[in-house]
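Note that this complex is displayed minus one protein chain, with the remaining chains in position.
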Amino acid sequence: MLKAYYHLLIRDLRLALRSRHELANPLIFFVLVVTLFPLAVTPTPDALQTMAPGVIWVSALLAVLLSLDRLFKLDYEDGSLDQLMLSPNPLMILVLAKVTAHWFLTGLPLVIIAPLLGIFMSLPAEAVIVLIYSLLLGTPVLSLVGAIGVSLTVAVNRGGVLLSLIILPLYIPILIFGANAVDVAADGLPVTGQLLFLGAVLALALSLAPLATSVALRITASR
Amino acid sequence: MWHWIQRFSSPKHFYGMSAPLIKWFSVSALLLGVYGLYLGLFVAPTDYQQGESYRIIFIHVPAAWMSMFVYMVMAVSSGIGIIWQIRLADMVAAASAPIGASFAFVALVTGSLWGKPMWGAYWVWDARLTSELILLFLYLGYMALQSAIEDQRSADKASGLLAIVGVVNIPIIHYSVEWWNTLHQGATVTKFDKPSMHIDMLIPLLLMAVAFKLFYAALVLVRTRNEALYRDRNRRWVRELVERL
Partner (left out) sequence: MFEAKSLECVRDDRLLFNDLSFAVAESEVLQIEGANGSGKTSLLRILCGLRLPEAGQVLWQEESIISNREDYYASMVYIGHLPCVKGDLTVLENVRSLLDTRSLSLSNEQIEVALAKVGLASYEDVPGKALSSGQRRRILLAFIELSQAKLWILDEPLTALDVQGVTLMESMIMEHKQAGGSVVFTTHHGMQLECEMSSVQLGRRSRG
């Protein structure tokens, strides 16, 4: 079972590394969207610092949302998804492998690039560290919950907008706590509560989302 | 037992059985609603803080309650539909969504109308209003997914699963929005939860709540009957029904 998890994870990572140009897209998108705000609103450090947590978190949310498509789309189109569903291994484990790969390919790069954006947005150092922690705890949830949405919409033509419609409301708690943690840290206050909340949601998502995703995949396959 | 449930939950049986219920539910919803509104608008005392404008709660609060309640009904019947493959449960869920969305919409509109005299603005990012708005989005997502999938059976199952995921999320969303709100607005007086309510206000409120529930019951029966007719339009029982007309 662990083997099946590992093999699928490696396969997805290998596939992604072989089409590297796509790999960078969510990352560029993330940086680009954040860059728009100083241009659209104001570049004064004070104002930037006020909106930084929200702007960075919303952009991260959108970057993950746009990349969710590749979680199941290709496998659905070439029939590999059927083969995964006919695996003697529990589908949940395979889903978890695909979500892990997705996080390594989108969530983790976002976490790594985030300090740069923190500097762009004049965040103090403590806040940047908290930004990294909050993204580290929050982005896996975005991948996990997003997987439910993609597996429901993967067979729908032009399902992109639909996906955002059904997934974004579910992302709200992560957004609130993630952005707030950074905000509070910028004021030099403790953020343990917010990070613990994100951790708790991650634990919940980790235990329930793969189950929901595998049910959703079976529903999608049955049409 | 199982056999009995199967027979009882067949669309045909439901169709025959629901007709008299609709009559009872709608008549009693109407009577209670008129009486409740009368008590609420004319009998209940004027609020010493908010004057007459508070009377909108007799619509606002029951609508907000119903929007939550209908989502629960949707999630539970979707669960029944997915686990036990009972078609009627799927139909009830699909029929409930637009009703629930309308309740959420009514709650939002009345809430913002109430906000104008209270806060001087039609929209304030109050915790309850924000939660209600997110709930409306959840409804809209459900309906969008339901209509995007052509195959009826997988549309039901897919949107049903979404409703269940939503129900797991609602407490988390609710809690985080509450928390977000106290953080940003400090200890402003929330007009929605009063520590105690005058009994003359409470009675019409409860009457209205019951009236809304009966109204929903009547409406969901009508809509589920329509769903049943539409979905089974090629089955024999519907054809026979049409021929008798």
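So that you can tell them apart, the chains are marked A and B in the order they are listed, and the count of residues begins at 1 in each.
Just so we're on the same page, a contact is a pair of C-beta atoms (placed from the backbone, for glycine too) under 8 Å apart; a residue touches a chain by one contact, two chains touch by 3 or more.
Predicted, not measured: the structure shown is a model, and the values here were computed from it.
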{"item": "Touch with the omitted chain, as defined above, among A:L15, A:A47 or A:L108", "value": "A:L15"}
{"item": "For subunit A, the residues touching the chain missing from this view", "value": "3-4, 7-8, 11, 14-15, 18-19, 74, 77-80, 82-90, 94, 218, 221-223"}
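Simple rule for what comes next: only the chains that are shown with their structure count from here on.
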{"item": "Whole-Å gap between the CA centroids of subunit A and subunit B", "value": "32"}
{"item": "Of subunit A, residues touching subunit B in the complex", "value": "148, 152-153, 155-156, 159, 162, 165-166, 168-170, 172-173, 176-177, 180, 197, 201, 204, 208, 212, 215-216, 219-220, 222-223"}
{"item": "In the complex, subunit B residues that touch subunit A", "value": "82, 134, 137-138, 140-142, 144-145, 148-151, 153-154, 157-158, 161-162, 164-166, 168-169, 172-173, 175-177, 179-180, 183"}
